[in-house]
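The other protein chains are all here in position, but one chain of the complex has been omitted.
Let's turn to chain A:
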Amino acid sequence: MSKSTRGFGFGRRPGTVTVIEQKVLRSSARNARMAFIITALIVGILALTVASDRMHPILAGLLALPIAFVAGLFIWTLVRIWPVLRMLWWWTPEIGAAMALVYGWIALANATSTLVTFAVLVPLVGIPAVVPVIRRRVIALVWCFIVRHRLRVCFSQFIIANKSGSLPLILWARPTPVGERVWVYLRPGLSLKKLQDRLDEIAVTCHADSALVELASNSGKAAYLRFDIKRREVLTAKVSSPLPDVIDIDGMPFAYTPPTDVPAALDLPDVPAESPVATAAKSATSTNGKKPANAKPAPAADTNDFDPWD
């Protein structure tokens, strides 16, 4: 998917678009060759064994050879086109939706008059477009499909897992109030730590504000991860408690009666100043029981009336 010229195909000839990466292509060719040999060998031996029970072993061998070749060729073709099959599988929802749209439109247009066609289509398209709740839900679902592809781009373009280029299994996705949550099962070569180091790049690729990845469950599966793609901020919103909803104050025969012992001295002039003697006595014993830090012992009474200045 890297080159973009004219045409469409697999080869490296000029005038074509490369839909399979070179590394994957080489890997696919090698795997197909190995699959052909192994399949042909196993099917050939089995066919020879079964056929030799009914005919001469040489004839059985001659019969087993084409059977083994055909079986090997079938498997070789499957493995060779596997990257394309895989790509079709990845885009199945979009292909399905596009086909349903096209065929649905054609069927509706053929079966009904133009007026009826529009009468069906206008509410079908208009209601989700006009009603905010449905619109938001539809957009959130669309983002779920988009983000799965964007994550796959991350894994194929800059998070290289292993030599064969196998990609992690991107499982289901669901919308969250801030974006999307996607579950992923890693293939050999990747780990949670490696992905945590690439979160900034993943967020950029997914057109998101930020991304977070953590273990999907406490079951101890290190390969089973959960991506949280964050596009909006919810922590600045006001969160309401469900408690007021579980009470029924309308039917409550409760009347508030203010207490009678409410203090009346609510301003500073209302509270009389304490006398210096009382204040000193209070600070000596202190309400909290602590002695003042700078408290000094009272000077001893002078009993001998001696004054050196006299």
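FYI, a contact is a pair of C-beta atoms (placed from the backbone, for glycine too) under 8 Å apart; a residue touches a chain by one contact, two chains touch by 3 or more; residues count from 1.
Here, contacts and distances are computed from a predicted model.
Looking at the choices "Branched-chain amino acid transport system ATP-binding protein", "siroheme decarboxylase", "FtsK/SpoIIIE domain-containing protein" or "Response regulator receiver protein", the name in the UniProt record of the chain not drawn here is "FtsK/SpoIIIE domain-containing protein". Of the options A:132, A:177 or A:220, the residue whose C-beta touches the omitted chain is A:177.
Although one chain is hidden here, its contacts on chain A can still be listed: residues 176-179, 181, 228, 230, 234-244, 246-249, 251-254, 256, 288-290.
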